[in-house]
Each structure stands twice: as structure tokens, then as C-alpha cells.
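Shown here: the complex without one of its protein chains, the others still in place.
Up next, chain A:
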Amino acid sequence: MNPTKRLLAVVSKPRLYDSSHVSWEILESLDRGPGGANAFVTPIGILRVAIKDNICTKDFPTTCSSSMLQRFNPPYDATVVSLLKRAGASIVGKTNCDEFGMGSANKFSHHGPVINPHPFQDASKEAWRLREQRSAGGSSGGSAAAVAMDLCDVALGTDTGGSIRLPAAYCGVMGYKPSYGLISRWGVVAFADSLDCVGILARDTRRISQTLDILAVHDPKDPTCLTDDLRAKLPREESTAQPLQGIRIGIPQEYFPVELDSSITSRFRNTVRLLAKSGAEILFVSLPSTPYALSAYYVISSAEASSNLARFDGVQFGEYTKPEKSFRGIIGDLYALNRSKHFGPEVKRRILLGTYALTAAAFDNYYLRAQQLRKLVRDDFDRVFTNLNMLRENKSTTSPVSSPTVDFLLHPSAIQSAPPLHETNEEDSLNSYVQDILTVPASLAGLPAISLPVGNGQDGWPLGVSLVGQWGTDRRLLEVAGAIEELI
């Protein structure tokens, strides 16, 4: 296979799937302007949607970017795909991602890494192959890149601990993760069920809202999908002329770790200044349990992953490797053979971590502790938000000293702009984990969050800020995000 081809891996049309990915040539043609690549042209007025490759589609293989599922053709569409089709959208293809959604640089992919397409359609730039290659972020890197390149109007991604918001920030697009339960997960290949959310990436909030209208419906096939009763009680848009007037925005002080790049801080300050000018009230708040979030997240998500990925044993699901003639193992050894060969390094790392966390000896110290920490993180959010958490029976967590509460939280989406692809290597996985530090608390608490592009940093690469709301306030969140979008 042409090595350059393997690098890009953004979107594939059904018939192009086997050759797998967008070639440099197609990219160059796309770069020349709209309509450059007929492969992705659909009639005007039809929503063009790209689907992350861990979401099942009848018309395309669903590989999860894993060698394990390289030939998996689901006989069904995920609920989100059916809903989009029914609404008349055109599914233009599947997007590359980190294997089973595990990763934050979109490097852990059977199809090769995703290259960040920024700056797209900039005539002054040199040819693609000569440019600096930076990460598109992960795990929904292909979805973010496809949106940035205008290969689609909207891309679906999944967000377990930041997998939509981070690539959106790196690629300079909008990335929205809904409240847990708002959008059906049926047909989404599970990484960690209690955290996984299907979300939307687009170039503007209008498209996101439009897509959310299609997707935010109850699905009787998903036990965690919100019922219609609860949906009816969710807060709606306020549709005021100045949505930012009088709104209380909290800046969580724990979200500025030492690793945070200085050019991010200045961009962030700039955004806050604009918000204040538009009548928003800016407050500093504290979410003291934030430091625990990352470790809690990795224990819980890895434990669930170790369980969810157990089905891929190469016998019933996944690639089967015929053992050597000399093979004398038992059935378990056969599973081990298949799983060792067809899972990538990051997936293996997390399965092992998760398996250990669930062993009888470690369960209390790891899994149970992590669940307790998760609750602390939730409590933190419930304390700072003005809105009550509809999912919690009573607000017993209110501290006796009434500290000021806020409508939304605002913080940098990532600690840096997109890192060069060669820097994010496998050995550096601990650093990739730190990258998730700003996004996992909202995932643990199941809160809605959106990353908005706020211009480029000193290095010329996109930066993003994240707006986070109380559970269920998605419509208000998108409304406010839309107002911020206009400011910038």
C-alpha cells in the first residue's frame, strides 16, 4: 500500500473503502476549491454527514480503525445513522479514528494517523506533502478533519473523555458532546458505556443544532437513552436578542495546569474579555475534585473497555489467526493469539489496565475508589451550577456556605495547540493522558460541553475554548455557544 495514502485517512466513500482513504491527489484537488473532488459532492440542500468508524453502518464496513474488525460489515445501522437517513441526510462516508475510540492524537489507527488539515484552502501554503504534519486530535480525528476540509457539513463522532472536543479544538471546528443519554448509543461500538456519547462536529453551531434536532429523540433500544417524559422537562432556548446579557460564566481555577501553553492563556483571556463586554458576568469558581478526575476516568473507562472488548476473540467476532501447526494450546490460548495480534498497543494497554482494576484483589482500591471519585467530581459541578441536576434526587450536596453559582463554565479545550504528529508517539502515552485533563470531568459527570474555535495561537494553529453546562441544558449551551461564535 502506498505509504502516503495510509497517512491521511479521512473519509471514504463506500466504493472507495477498500483503497481506504483519501489520497494526496484528492486532497490537492479539494484544496483548489469546492467541487474539486466529485466524490464528495451532493445536491445542495442535502445535509452531508460523515460518520465515525465506530458507529455501525449497513452501507459501509465498520472497522473501529482496528485490525480486529477490518472486515466487519454490520447488518444494521446505528440508531443515529437511521435517524439521519430518515431525515434525508446523505451519509458521505466513514471517518478514521483512534482504535475503538482510545487515544487523543488519532495515531492509534489500523488505517494510519489522521493529519490535521489546517490551514485548509489557503493558497499561500505549500503542497500538502511538504507541510508540517500535526495531529488532528483523537479519537474523532477523522471527523474533525473531514469537517475542517468541508468534506461534509456535519460529522458524527463519539466522546468518551474528550474525543470530540479535543480534535475539534485542534482542527479549528465546533465539537459538541451532549448530555449523557440525550442521543442514542445503540449501534455504537462501545468503548466505555457509562461515558460514551455520540456527538456532533460542524463548522458552526447552527448545523450542530440542526443535527441535534434530528438525533435528540428517545430510543427504546438504548436503556440509558432519555425518556420522552424527561426530555419534555429539559430547559429550552431562551431566544432572547442578547443571550449573553446577564449570563453568569464561571472560570474553574483548576483548569489551568502548569502544562497549559501560554498562547492558550492569552487567547482564552481575550474570549473572556469579549464575553464580559457583551454583558456576561464572569466569576472564578473552584472544582476541587478536578485533580482526581483523570485517574478516575482511566480506571473506569479501561475497566469498561476490558469488558466490552471481551467479545472480540477472533472466534465469534474479529479476525481469526490460524495457529501454527505446532500450536498445542487450549481455547484460551487461541483467544490470546487473536487478541494479541489484532488489537493495537493502546487498546491492549487499556484492556490490561482495566482487567487488573477488576480483579478481586484490586477492585476495591481501583474500581470502587474511582466510582467514589467520580461522584466527587459530579458533586463539584452540582455545587457550582445554578441549575439543579435533574438526574439527582435531591441536592444534598449544596454546601452550607452559599457560594455564588454560575450558568456555564468556560475553560481552554486543550493544554496546547495540535502537537506535531511525530511528537505524539506511543511511548509518550502518559503525556497524551494529560491532554485529556480538561475534558474528562464533564464526561465523568455526563455534562454537555462544546469546544469552540477562538482563532489561532502564536504558532498559527487553531485553539479552542470549552463551554460546559449543567446536565440537560444542551439547548441553552448551544444558544450561548452560538452567541460566542458571533463575537469571535
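Methods note: a residue touches a chain if its C-beta (ideal position, glycine included) is under 8 Å from a C-beta of that chain, and two chains touch if they have at least 3 such contacts; residues count from 1.
Here is the rule we use: contacts and distances are computed from a predicted model.
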The hidden chain: which UniProt name fits, "Vacuolar protein-sorting-associated protein 36", "NADH-ubiquinone oxidoreductase chain 4", "Glutamyl-tRNA(Gln) amidotransferase subunit B, mitochondrial" or "Pyruvate dehydrogenase E1 component subunit alpha"?
"Glutamyl-tRNA(Gln) amidotransferase subunit B, mitochondrial"
The listed residue (A:82, A:194, A:295 or A:321) that touches the chain absent from the view is A:194
Given the contact definition stated above, which residue among A:60, A:108 or A:335 touches the chain not shown here?
A:335
Residue touching the undisplayed chain, where the options are A:355, A:387 or A:456
A:355
Checked against the full complex, the residue among A:84, A:156 or A:303 that touches the missing chain is A:303
Which one, A:71, A:129 or A:311, makes contact with the chain that was left out?
A:311
Omitted-chain footprint on chain A covers residues 55-56, 62, 64, 69, 72, 74-76, 78, 185-190, 192-194, 220-224, 303-304, 306-307, 310-311, 313, 315-317, 331-332, 335, 355, 358-360, 363, 367
